[in-house]
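Quick one: structure below, then a few questions.
Here the complex is missing a single protein chain, while all its other protein chains stay put.
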Amino acid sequence: MSATKASRIGEEIWKTRIDKVNAELVTLTYGTIVAQLCQDYNSDYQEVNKQLEKMGHNIGMRLIEDFLAKSGVGRCANFRETADMIAKVGFKIFLNVAPTVTNWTSDNNQFSLIFDENPLADFVELPDDGRAQDELWFSNILCGVLRGALEMVQMQIEAHFVSDVLRGDDTTEMRVSLVRYIEDEMPPEEE
Amino acid sequence: MPVYSFYIFDRHAECIYKRRWLPRPTSIAGKSSRATDPQAGPTGLGQTVKAGDDDAKLVFGTVFSLRNMVRKLGGEEDNFVSYSTSQYKLHYYETPTNIKFVMLTDLKSPSMRIALQQIYINLFVEYVVKNPLSPIEHPGGVGVNNELFEESLEQFVTRVLA
Partner (left out) sequence: MAAPPRHVSMLSISNSNSNSNAGTPQSTSSEKPQTPQPPSTPQPTSGLRVPSNRKTIYDRHLNRSRNAESSRASFAYLFAEMVAYAQRRVKGIQDLEKKLNEQGYPLGLRLLDLLFYRSTSTSSSALSSSSTSSSPPNRPLRILPLLHLIHGPLWRLLFQRSADALEHSVSPDTPNEYMITDNDPLVNTYISVPRELNMLNCAAFIAGVIEGVCDGCGFEAKVSAHNQPTEMWPSRTVFLLRFGDSVMEREKVLERAGVK
C-alpha cells in the first residue's frame, strides 16, 4: 500500500469513524501525567522518560486493538508499509496529525518520524532547571506506544526521540528500528 | 438460531474467555467423555477457564492447526472461516494481534465471521481493551469477564443473533 493511499485511509477514518474530544483535554491531561511523574521521581528525568515509555507500552498494547478495529486493515507486507500505516493512519486517527516518514536506512529497517505538529506538547515549556532540556523527552510516551502496538502485531521495535522542539531543536524527530519479527506463540506442550 | 458456545484465545494461546448458551446436541455430548460436565447447562454466565476443563484446549488445538494448514496451502494471508461437522459449525475470526474468536453454532447458522468481528470491534475493544480497570493482558481470563462485556455479549447473542 502506498503512502498516499494510507493518508487517504487515515483521513477517511478520522472523518467518519472516530469519536472526538477537545484536543486541549488530551494535551492538558498528558501534561498532568508528565508533571506528576516529575514530581514523584523528584525530577529524575531519565526515570521519567523510562516511566513514560512504559506507560506508552501499556497504551500501545491496547491501542493496537482499537486501531485494527477502526481501520480494518490487515497485516502489512513489509516494514515500509508499516511505517506509512503508523504515520498516516495511526497518528492520524489517534492524535489527528500525520508525521513525515523519512531517513530510511538502506536495509529498510530504520526510519524517522518527523513531527510538524505535536499535540501532546502544545502548551508546554520544559522546566528551566538547566537539566530538563538535556534530559527529558517530554513526548516519550509515544515511543512506548509504538513499541507496545507493534509488539502485538509480531514486530519487536526500538524507538527513541533524537530531537524535540521543546529542547530548542528545530524539529521533533523519532527514530524507529525494527529489531525482529516475533514468532507465534504455541500452546504449552502437554503430556 | 442456536449458539452453543463462544471462546476467546489470546496471543499466548490461552483461553481468556468462554461461555456456553445451549447444551450441544446430546449425540455429541453422549459420545464425548465429558457428557456429565455440569457447566454445559443452558445459559451459564461466563466462566473463566478452570483447570481440567479442557474443551477450550481442544478447540484451540483444532483452530490453531487448521489455521496453520490453511496458511501453508493458501499463503500467509489465507485463513479459514468456518468448518462444519455433522453436528455443529465452528466459526473462526482472528485479528492481526493473534486474538482468536471462536463460536460454535448449529449447522443452519449463516456465516458468523461478521458477528465475531463485531464482537471484537464493538464489545471486546470497547469494554475490555479500553477499560482502565481491566489489565492489558488477561492471564486466566481476568478482566474479560466484566459486567459491561458480559451483558452486552449476552444481548448480542440472544437478541441480535437469535
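We just call them A and B in the order they show up, numbering each chain from 1.
The rule we apply is simple: a residue touches a chain if its C-beta (ideal position, glycine included) is under 8 Å from a C-beta of that chain, and two chains touch if they have at least 3 such contacts.
Because the structure is a prediction, the values reported are computed rather than measured.
The shown chains contacted by the absent chain are A, B, with contact judged over the whole complex. Not every partner is drawn; the one left out touches chain B at residues 126-127, 130-134, 146-149.
Where chain A meets the missing chain, the touching residues are 18-36, 38-40, 43, 55, 58-59, 62-63, 66, 93-96, 119, 122-128, 130, 133, 165, 167-170.
Convention: only the chains that are shown with their structure count from here on.
Those residues of chain A lying in contact with chain B across their complex are 58, 61-62, 64-66, 68-70, 74-75, 152-154, 184-188, 190.
Residues 11-14, 57, 60-61, 64, 76-77, 95-99, 120-121, 124-125, 129-130, 136-137 of chain B touch chain A in their complex.
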